[in-house]
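Only one protein chain is missing; all other protein chains are in place.
We just call them A, B and C in the order they show up, numbering each chain from 1.
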Amino acid sequence: MGVSQSPSDPSVAAALAGLDADLGELTGLYQDLHAHPELSFAEHRTAAEIVRRAEAYGYDVTPGVGRTGVVAVLDNGEGPTVLLRADCDALPVVERTGLSYASRTDGVMHACGHDLHVTCLLGALKLLADARDSWRGRIVAVFQPAEEAGQGAQAMVDDGLFERFGTPDVVLGQHVAPFPADMVACHAGAAFAATDSLKIVMYGKGAHGSRPETSVDPVVMAAATVMRLQTVVSREVPAGETAVLTVGSLRAGTVGNIIPDEAELGLNIRTYTEDVRARILAAIERIVRGEAQVAGAEREPEITALDAFPVVVNEEAAVARTMAAIGTVLGDGKVIDPGPVTGSEDVGILGTAAKAPLCYWLFGGCDPETYAAAAAAGTLHRDIPSNHSPRFAPVAEPAITTGVTAMTAAALEWLGGGEAE
Amino acid sequence: MGVSQSPSDPSVAAALAGLDADLGELTGLYQDLHAHPELSFAEHRTAAEIVRRAEAYGYDVTPGVGRTGVVAVLDNGEGPTVLLRADCDALPVVERTGLSYASRTDGVMHACGHDLHVTCLLGALKLLADARDSWRGRIVAVFQPAEEAGQGAQAMVDDGLFERFGTPDVVLGQHVAPFPADMVACHAGAAFAATDSLKIVMYGKGAHGSRPETSVDPVVMAAATVMRLQTVVSREVPAGETAVLTVGSLRAGTVGNIIPDEAELGLNIRTYTEDVRARILAAIERIVRGEAQVAGAEREPEITALDAFPVVVNEEAAVARTMAAIGTVLGDGKVIDPGPVTGSEDVGILGTAAKAPLCYWLFGGCDPETYAAAAAAGTLHRDIPSNHSPRFAPVAEPAITTGVTAMTAAALEWLGGGEAE
Amino acid sequence: MGVSQSPSDPSVAAALAGLDADLGELTGLYQDLHAHPELSFAEHRTAAEIVRRAEAYGYDVTPGVGRTGVVAVLDNGEGPTVLLRADCDALPVVERTGLSYASRTDGVMHACGHDLHVTCLLGALKLLADARDSWRGRIVAVFQPAEEAGQGAQAMVDDGLFERFGTPDVVLGQHVAPFPADMVACHAGAAFAATDSLKIVMYGKGAHGSRPETSVDPVVMAAATVMRLQTVVSREVPAGETAVLTVGSLRAGTVGNIIPDEAELGLNIRTYTEDVRARILAAIERIVRGEAQVAGAEREPEITALDAFPVVVNEEAAVARTMAAIGTVLGDGKVIDPGPVTGSEDVGILGTAAKAPLCYWLFGGCDPETYAAAAAAGTLHRDIPSNHSPRFAPVAEPAITTGVTAMTAAALEWLGGGEAE
Partner (left out) sequence: MGVSQSPSDPSVAAALAGLDADLGELTGLYQDLHAHPELSFAEHRTAAEIVRRAEAYGYDVTPGVGRTGVVAVLDNGEGPTVLLRADCDALPVVERTGLSYASRTDGVMHACGHDLHVTCLLGALKLLADARDSWRGRIVAVFQPAEEAGQGAQAMVDDGLFERFGTPDVVLGQHVAPFPADMVACHAGAAFAATDSLKIVMYGKGAHGSRPETSVDPVVMAAATVMRLQTVVSREVPAGETAVLTVGSLRAGTVGNIIPDEAELGLNIRTYTEDVRARILAAIERIVRGEAQVAGAEREPEITALDAFPVVVNEEAAVARTMAAIGTVLGDGKVIDPGPVTGSEDVGILGTAAKAPLCYWLFGGCDPETYAAAAAAGTLHRDIPSNHSPRFAPVAEPAITTGVTAMTAAALEWLGGGEAE
């Protein structure tokens, strides 16, 4: 591993100096990506844009890794291999931001800010390429598909990511979140929750809407199940444990006068320990099967596990070193510890598979003044849309500056110093 | 009004004699219509088939009445004008009958038997045309669109049905129902319920599935509303009154890890009196608005009235006369009074608009032996799918024979006797 | 059977002439009984009052029949035996009428008007005794205990009611109800519903209120069960059938910070046919057992049948004859047919056990003007408290006049005419 950049290393400042000139271009890129969101494993236009730009910066670019993933490598002499990761996919959400550059694809939206992740990593790649005299080693930039489906990281690993492009000494990545856009947040240890997604189909028996007595009504069955599922967190999880159970979708029937045959529920569960996870999954199964019995259903419900993200564990030393480097350039008080958050991520798979330390941080997406006003008014939970909301809309600035700066400073921290060798 | 056919009138027997020879053709027609269902106001293929056949029988046929409706007229000397009505549209149901002639159109199904209504009316039109020597008057056969939407009868009236084709002396029609296929059922007075269909949109506030505290969860709001709506019939309608409130559809969200912005419910209400109807509609509004407040929703729910069928009232004397005629040909014990039923129909609009007496009856669609076995086993409500079920499948025989016979005998009863002139 | 009194029989008018003079006394009796309500099989003070008065009128009185019941007999020559019945017990209701003569016993109230039934039967007994010259036969006045528990009629039959006091030729009785107090209502056939009362204990597992994860919360289990029980009537009973399922009591726990071990529910079911009754009882068992499974309860719920009233069937001819007699004295339009009502009664047991025709009617308890005003305003269901309400308060007049008149006229109709002998 190379010599660490000192906090006041002039080479970091020099590398970042070019950012101002790039900001117009990067903002345009961000808005273009936002207007053209693509679902998991369908990030074709996004990948083409990444390829075009990374090649222009001088990287060796390989598309199609893990289906729609892209890997961009810059070899720059002997030194550490640093993996920089951004995820690329959007969500099946109907955008309601009212932005001029809102999604042009019906029902698809960059509601989780991956457009910003791609923009900031590309911005950092350009700065790092321009500053190649000041560092030694190998940058492996990973533009990952299908994070929302929990499948992209594993798909890239399975497609030979480390065999083909080298095993990294550290895995670095970042995610935008609803706090002031001039700040960065990172928690050592269990930082992001484990997630399980379930699809549940409950089978009733359809009939004409006027003859419920000949039916087993799946709408009522599903509604009762949703209400009873609320008791899993309220009654079965110890208060000191952290857990979330969300029924994000419920779909049954097409019109009022036909009692349908079935109802479909989409569940999402967040946990931090295997004990709590197991208890919740068991409670869901008990409740769903029991509610079908209560309803007099003749056919058992089907519970299908869709995807599962493990807990993301940030290595303590890697967090300390990376946050110190970022704090030096962002300034005092701009790096905080948010504690564990309930979001989930498959970035942990990259670190685990590579047996490399992981440092995965958050950067803000809210206009600092707007945020401060809402905080003062006590209306944060009403005024600041969270990720996956149809109104989630990170501001371009200072979010892009913060994201590019943090990623560049973190990468330089872990790459070998140019002069020192 | 012409001279009534006597119960043992040999001319009725003569008219029906030709049915046996037609049965193969009619069964093929039924299966073809079943395989090609069309939604309300989109009955183009069905209408073309009706036109082709009715013209071949010698009727004067006008398509495009009330958008996709068809009127076929046979003028046969001075005498009463008799309106014979069949409805033509199918439903947005995914068929699960497993029949060889099941729907070839995804998500559309003749789940209410209108295919059989069209088949039987065409069968009767042929017999009546062939028997034109034995009656005098004018047959106005109305093939109505969009009954399921509650809009077709009104559309035809509004398009000049009576001005263009004559005001009838009686309105006759029939509907298949889940009882033995060799039987007919008719109730004088309030025979079919009034129906109101409502679309309700409840507005929450979307968020990432892991951060429910920043959301107003519309899935929970909708589920609680569905549970509370059950109390309208169980607590607020006097036990001696007849009423049904069905939530036939509930749609919210797309995936488990996104709390959506809103939920949409489709409701259907059946009542027999304006008092009960008004109380139920008021209770629904109170519950829906109240549940939004309970949830802390910032935006009021929207309740939209989609369609409304009035109560269908059969005229007492018309029922007595028509059922007597049908009973004569079907045999003893084959005509019953089912009491009021909870299904709804817009056929009543034709009678009301024409100021003519209405007689609208049910004929069976179940194999008589299968029905008797289920009745003996006490499993009727489990084994016999009702209308609108994805498994609703009237048997071709003896249902077609019964339907053609009933319609023909009823028409001859009301037309003028041939000999009398 | 004796000769029927003619509608204009002057002897009826003569018998009733004495009522005016008794009204003050009867009103005082009514208020005294109201102030001293007694629960089922504890009607000791009430029985003593009955004994004292009936003996004073000249009846042969036997207390302690069927525990706390009283029988008063007047033998008056050869003729029919007519059973006149009143029930005597009160309810465990906290009175909220605000009356000056409200209950002086905490938590017990004459909320069903049995105080009025006793008053009116005593009033009739006095008139009948005074008019003994005008009739022949035998009056068996039955003051029945424990009607609310559904046990008193059977207890009196089991205690030899008919063996000891004679088998009646007809059973007559009346009940006050919330309609104008100058009217009487009677329905021939199935007039009052069958009732089943159930006690259900659901077993959870208690814990400190702060540690729900160590509990199985019976409060949540019971609440979910109450909500799901609403679907029995709303989804499982055909709309044309009449049925009521009420959870009248729910008791669990004592304070907020202790999760209790169990919850107890009191259910009451009203039906008119055995089919519907069986389906509802099966649905309750399915739901209660299923909800315990949903909750993860380790112990099965206990469902105990407390009491069951059969359907009360009024004999058609007896109703016609009795109502004609009452109508003659009350005047045109004062006798109506209310259709079947959902209340229940064990009076039917007396008729069935005696194999005698039954005529059991309702008389009004509301001030006619107040009732008319509420009817005009459409606020009947809000302004007129029904039986069992803590605010149920029949007006003394004209309710006592109507009740005494109806009972006296009915009795004279069935007793033998005095002149005829």
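List of remarks:
The working rule: a contact is a pair of C-beta atoms (placed from the backbone, for glycine too) under 8 Å apart; a residue touches a chain by one contact, two chains touch by 3 or more.
The shown structure was predicted, so the numbers you read here are calculated from the model rather than taken from an experiment.
Residue in contact with the omitted chain (choice from B:68, B:231 or B:314): B:231. Among C:24, C:256 or C:333, only C:256 touches the chain that is left out of the view.
Within the complete assembly, C:267 is the residue of C:185, C:267 or C:396 that touches the hidden chain.
In the complete complex, the hidden chain is touched by one of C:66, C:301 or C:343, namely C:343.
Touch with the hidden chain on the side of chain A covers residues 193, 227, 230-235, 239-240, 242-245, 270, 339-342.
Panel shows chain B; residues 210-213, 215, 217, 220, 224, 227-228, 231, 234-239, 283, 286-287, 289-291, 293-296 of it touch the chain omitted from the view. Along chain C, the points of touch with the absent chain fall at residues 91-94, 96, 107, 111-112, 148, 193, 195, 197-199, 205-215, 217, 219-220, 222-227, 230, 244, 246-261, 263, 266-268, 270, 298, 306, 341-344, 381-382, 384-391.
Rule of thumb we're sticking to: only the chains that are shown with their structure count from here on.
Ranked by how close its C-alpha mean sits to the mean of all protein C-alpha atoms, the top chain is B. One inter-chain figure worth recording: chain A and chain C are separated by 68 Å, centre to centre, where each centre is the mean of the chain's CA atoms.
Chain B and chain C, compared by their mean Cα positions, are separated by 44 Å. Across the assembly, chain C contributes 227, 231, 234-235, 238-239 as residues in contact with two or more other chains.
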